[in-house]
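Of the protein chains in this complex, one is absent; all others appear in place.
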Amino acid sequence: MHGDDTRPWTFYAFAAFFTLFVLFLYGPMIVIYILSFQGPNGGMTFPLNGVSLHWFSALVSQTRVGDIAGSFVRSIGLAAIVAVITVALSVLAGLAFRRRFRGSAFAFYLAIASLIMPGLFVGLGIALTFRLLGLPTEWFTTGLGAQLTWTLPFGLLIMFAVLGRFNRSYEEAAIDLGATNWQKVREVTLPILLPGIIGVALFGFTLSYDEIARTALAAGARNTLPLEIWAMTTNVTSPTLYAVGAVTTIVSFIVIILALGSIAIVQRRRAAAGMRTE
Amino acid sequence: MAIVNPAAEAFAASDRAEPEAVEYPGERASWLQVAPLVVVLLLFFGLPMLVVLAVSFFDFSRTEIIPAFIFDNYIELFRSEVTLRLYASSLKFAAIVWAVTLVLGFNIAYFLVFHVRGLLFQIGLFLLCTVPFLTSNIIRMISWIPFLGRNGIFNQALQGAGVTSQPLEFLLFSDFAVIVAYVHLFTLFMVVPIFNSMARIDKSLLEAARDAGAGRFRVVAEVVWPLSRTGIALGSIFVVTLVMGDSFVVRTMSGGQSASVVSALQNEVAALQYPPAAASAVIMVIIVTLMVAGILRVVDVRKELAG
Partner (left out) sequence: MAPSASAASGEVAVVGVTKRFGETTAVKDLSLTIPHGSYCCLLGPSGCGKTTILRMIAGHEKPTSGDVRIGGQSVLGLPQIERGTAMMFQSYALFPHRSVLDNVAFALKMRGASTADRHAKARELLTKVQLEKFADRLPAQLSGGQQQRVALARALITNPRVLLLDEPLSALDEYLRLRMRGELRRVQKELGITFVHVTHTQLEAIAVADTVVVMAQGHIEQAASARDIFVAPRNAYVARFVGGQNVLSGSVESAMNGVAAVAGKNGVRYAIPVGDLRPMRGSPLWGSIRRDRVAIEKIAPGAKPTTGLNAVVGEVHTLENQGSYVKVTLDLADSEEFVAHVADENFFAHPLDIGERVVARWSASDVKLLEDGPIAEERTPAGTAMATAG
């Protein structure tokens, strides 16, 4: 790398480029958050006609906008369940792939295929399957299953990345010192993998919370929040939509900060640089 | 007369016992561990996909679908010129978005890996890019509407700065808006795999190239680009499948003017015309699989991912 301290001109070019990209990523969202504070007589775009919380209160009061509260609660609950299941199944499967076993290629490609299959097809398939079986589609059964087809492969990929850096001699040392398999997993394997596991939980939650394509056809009668928002885009012409956007994003941010915060806490208690000896 | 040595026999037998266990130690444990995930995926992905395949051969009336084995749905698909137009539209979007996200993704990953110093900074900036991805896609998509609209920020800024006198119409509810939204949503899928690949490049390779006289650009072309191939392939697979499989973005951002294969499919589903929708899905899957296989010929992704 560049040994000296002075930076080449390309650094500044790249940095400017990067800054533009970040603005590109965050700019529109910030616009919406600002607009959500639109005055009661304001429209869907600028200028801001006064500043108020009018549209936020409209969220809770007006039922015309749809079942916001209900779908919100459903989405949070569903996301929590998806996160737990994703962590459990992805961690287990990730550990399985540390060894060679027959059928590992099948499992791997099954997960990859599930990842890149367009969500609507998966939802369509689930809806058709359950229809042919005569079973109803519900957000907590088929909706859950549909979302797992998206979060499980992600979780598996994250576990691959985490386990790739995991040094197996920690586990061997634990066994050498007399640990049973269960003690080894509890005292050494899981604690060291904890940041990765939190990452899987984070992705499991947020991917479920924001998921729309797969859930669209598999959710059944009761919508999740993204489906409610989607319905709103076609028939709501007031900044209430932006208020919804702001609220749902705040929830996402809270979850992200919780997850990243706990990872930071775990790492600090461990001086992360010490994962390797020199 | 052969003399049989019982000890030798015993030895040979124990050698032969369970050769597969020696070949694949711990295999049973792995099977148990991977089973739950595989079962869930088979149940909610494998089986439904087979059902879609089956239904694509079904007959249908206005009220129900009728189990059968007919090719009518496929024939309709191939005969209709709407299909061609839809695929042309989807492929056009896929190609443009792929190119733009590749340029963006490569440069951003390059910046993060080779120009940012300090692990903490790298992680911090990387998180900065990733966090929007973890918020609602829909919201991020529609947030472009007040931005690009006739009275939107962008037009107001342009007019305020005196660059234009009239609002630019093409910004919203157009192919341009669709592409902007796709790029906004999916660039991260390019950045992450390329970042991963680049981070694994041994920095001393670049120094060796500089040492041999390569200028900055040649170093990138000769060393960085080839060694990031896996990441680029992975990112391309993600972006292409996401664009081809989308219906929400193209509906909203084009204002209904453009369509994609999947958005047309969504219409059919809404009209309860499941068999044609299923046939359309099957064809789409075949085509996308061919595209992915084409990308995979370049690189062995499994080795990169699962070690």
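Remarks
Letters A and B name the chains as they come in the text, with residue numbers starting at 1 for each one.
Assume contacts are C-beta pairs under 8 Å (C-beta built on N, C-alpha and C of every residue); 3 or more make two chains touch, one makes a residue touch a chain.
In this text, all values refer to a predicted model and were calculated from it rather than measured experimentally.
When the missing chain is restored to the complex, the residue among A:Leu177, A:Ile250 or A:Ala264 that touches it is A:Leu177. For the chain missing from the display, the contacting residue among A:Leu132, A:Ile192 or A:Val236 is A:Ile192, taking the whole complex into account.
In the complete complex, the residue from A:Thr6, A:Asn41 or A:Ser169 that touches the missing chain is A:Ser169. Take chain A: the residues that touch the chain left off the picture are 167, 169-170, 172-180, 183, 187-188, 191-192, 269-271, 273-278.
Methods note: only the chains that are shown with their structure count from here on.
Between chain A and chain B the centroid-to-centroid distance comes to 16 Å (mean Cα coordinates, whole Å). Residues 24-27, 29-34, 36-38, 40-49, 51-52, 55, 104, 107-108, 110-112, 114-115, 125, 127-129, 131-132, 134-140, 142-147, 149, 151-153, 156, 184, 187, 196, 203, 206-207, 216, 237-238, 241, 244-248, 252, 262, 265-266, 269, 274, 277-278, 281, 284-285, 288, 292, 302, 305-307 of chain B touch chain A in their complex.
Considering their complex, residues 1, 7-8, 10-11, 14-15, 17-18, 21-22, 24-29, 31-32, 35, 44-46, 85, 88-90, 92-93, 95-105, 107-108, 110-111, 113-114, 116-122, 124-126, 128-129, 132, 142, 145-146, 148-149, 152, 156-157, 160-161, 164, 202-203, 206, 209-210, 212-213, 217, 226, 229-230, 233, 241, 244-245, 248-249, 252-253, 256, 260 of chain A touch chain B.
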